[in-house]
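Here the complex is missing a single protein chain, while all its other protein chains stay put.
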Amino acid sequence: MTKHVGMFASAQHSNMQRRDFLKLMGAGGAALSAGSLSWASRAAAQDAATVAFWATATLDIGDKWKAFATQNGVAPEFTDNGNDIGPVIARLAAGNANDLFDIGGFQGGAEKELARQGLIIPWDLTKIPNYESVWQWAKDIPYLKHDGKQYSIPTVVNADSIIYRPDKLGKVDSYGVIFDPKLKGRVAMEDAWINSAIFTAMYLKESENKPIVEPGNLTESELGLVMEFLIKHKKDGQFRTFWNGWEQGVQLVADQEVDAMTGWEPIVYEGRKRGLQVEYAAPVEGYEGWGNNTVLLKGAGDRGVTDTAHKFVNGLLGGFYGCELGQARGYLVPTDNNLTYAKAHPDEYKPDEVGKLAEHVKAKFAGKVYWQNTRPDNFQLYEEWWQKLRNA
Amino acid sequence: MSRARLPISSMLMAPPLLAILAFGLLPLIVVVVWSFWSWDPVTYWIKPDLSLAGYAGILEAGRWTVIVSTLIKAFGTALLCLLIAYPTSYAIHFLAGRRLNVILLALITIPFFTSYLIRSFSWRLVLGRAGIINDWLQAVGITDAPVDWLLFSNFAVVVGLVASYLPFAIFPLLLSMRRVDPTYLAAAQDLGAGFWKGLTTILLPLTKSGIFAGFLFVFVMVVGSSTEVQMLGGAGASIVSVMINDVMRVANYPMAFAISTIVLAVIFGLVLIGNRIFGLASLFEDQSP
Partner (left out) sequence: MMLREGLANRVLLWVVTVAGLLVIYAPPLYLLAISFNPALQPGLPRLSELSLKWYASLRQETALIGALEQSLIIATATAVLATIMSLLAALAYFELRARRTAWLLAVILPMFVPGVIQGLALSAVFTRAGIKASTLTVIAGHLLWAMPFAFIVILTSFAAVRRSYLVAAADLGANWGRQFIDITLPLVRPGLISAFIFSFLLSLNEFTRAFYLAGRQNTLPVVLFGKMNSGASPVIYAMSGAIFLISVLCVVLIALRFLWQARVADSGRRMAR
């Protein structure tokens, strides 16, 4: 649910003023907008306290936010932040994001930097009772805390590996398939060093026994090793392309452009929905773990909506959100509350499906997992190497 | 009379000048100044320590090659668009009857209304291994396996760029052709000039402003583009906007600003050179006898 901001938008309006203002705008807006039904629904949802949630579309549940609002007493206004961490951080640091939004949701790793710059403020875990139910290994994800304070809450976690066509390749269980010369021009990787460098490092570490300690945080020499490997393969024409974004990823697999590529699991679900034979590999080298976390923006503190924000995040961990996200996209909120909710509302969500998803993800994380990190120590070096890869 | 002119031109200039200064120049100054600041590893933002590190970085990792290749792409696309747009504009203005003229004009405007993003994406579907063109090529028997280089290659990028920005070249050309009195061309023909001679000696000079505008529009759009290259270019293909994004992703704002400053300086330099050679002001001059 997105809010139509008129000419006089100011994030410092209190909820009361916002409600009245919206009713006023609604009357005038009905004349402007194509259909007045959209206005009616927006105005109605203003009865709960609102909070502005600026997050990747991964965390969006669309129409179901209304149901979420009724259940939790907090109505989030979801705005898509584009999923590219670069512009998101830029907008937080130099732009207007803190004036507009209360809660952010994006890939983990940048919390340290945002905290140091004072752009995000710590969560008060006493106000988030549902945090107890979060699985321990999710609580232990490295970058959630900084200086002993909890800066981000793990909201969605998953472990990535390879999407492949079993009808073309049989069973795939190693990242070697991506670098297999027999598949020249028929594989792809994501156009993001965040993921692709880790996958390559994992492969080199586990299957070629190269001296790499932490694939998510490569040292200068390790990085050189990994990137030279990638550059060599790119020059050999190994990659059909580097993909960028959901629709591109699905299209590559669906249109036979590639037979295997590293990528996100929901692409497999989507592919199957479209009638394709696709599988997600369980590679011997392990998975890349990632989390989309919610952070509390400083602007929320300035505007005094932190309590509402805490209520919101508590709601995210409450079970309904997890069930909906799991059903819509196959993504998991790391808490047992999902299963509890499904068992209590079997007409809305099938408990065994919710349970299966939880077990599936837990099983992945029980094995070898290396964590994604948007801010490795040498992150600027990563970019430099990626430029070299581009120009190779 | 001439004394009355001065206040009028100042009054006229004021609103656009204000807008340009506030929304255009001010941010530019900020960008240029910040490009000389350093990245602060403590705050992950920038601090006012003057340094040329941002600019030095452009010489590494082949970044300057991206700037050069972007300019070449822009130049080539603009030229190609002009080559297609000129005959098209001629046909629309001189050959088409009144009705067809209007229809064609309408046809050219319409695709503008759809998003670049989705248009570029659909070229993947058309040019891909399972796309229409490959299907047709195999059906007709020209090839027996899908042609790989149709997509994820420079060919695809050029096709995508031309498809996106051709109307930008057609519009100004059409506008400039309107001011050409067809009697000039007819007179030239009566005096014995063939079609091509008439074209080069009369039409081309009279439509100079349209040619300049068309070229400039396409050039500028390509330099600022990113979707076509990202969607159609292949493994890691790059262009200036993508590179700036990459650099910003790692909080290296001084370098991002340095790259922009350089790009701006280069393009502006080219425009100034063009002005020296062609004399921009004369392009829009009143050309009445």
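For the reader, a short list of remarks on this structure follows.
Letters A and B mark the chains as written, and numbering starts fresh at 1 in each.
FYI, a contact is a pair of C-beta atoms (placed from the backbone, for glycine too) under 8 Å apart; a residue touches a chain by one contact, two chains touch by 3 or more.
Everything numeric in this text was worked out from a predicted model, so none of it was measured.
In the complete complex, the residue from B:Leu185, B:Ala235 or B:Ala251 that touches the missing chain is B:Leu185. Residue in contact with the omitted chain (choice from B:Gly210, B:Gly233 or B:Pro254): B:Gly210. What chain A contributes to its contact with the hidden chain is residues 1-11, 32-35, 37-38, 41-42, 52, 56-58, 60, 62-63, 77, 79-84, 87, 90-91, 94-96, 99-101, 244-248, 251, 254, 266, 270, 273-276, 329.
Mapped onto chain B, the footprint of the missing chain covers residues 1, 4-5, 8-9, 12-13, 15-17, 19-20, 22-24, 26-28, 30-31, 84-85, 87-88, 90-92, 94-95, 98-99, 102-123, 125-126, 132, 159, 162-163, 166-167, 170-172, 175-176, 178-179, 182-183, 185-186, 189, 195-196, 198, 209-210, 213, 216-217, 220, 223-224, 226, 240-241, 244-245, 248, 256-257, 260, 263-264, 267-268, 271-272, 275, 280-281, 284, 286-288.
Throughout what follows, only the chains that are shown with their structure count from here on.
Those residues of chain B that touch chain A in the shared complex are 39, 42-45, 57, 60-63, 65-66, 121, 124-125, 128-131, 148, 151-152, 230-231, 233-238, 243, 245-253.
Per the touch definition, chain A reaches chain B in the complex via residues 84-87, 89-90, 93-94, 113, 116-117, 185, 188, 191, 234, 239-242, 244, 247-248, 251, 255-257, 379-380, 382-392.
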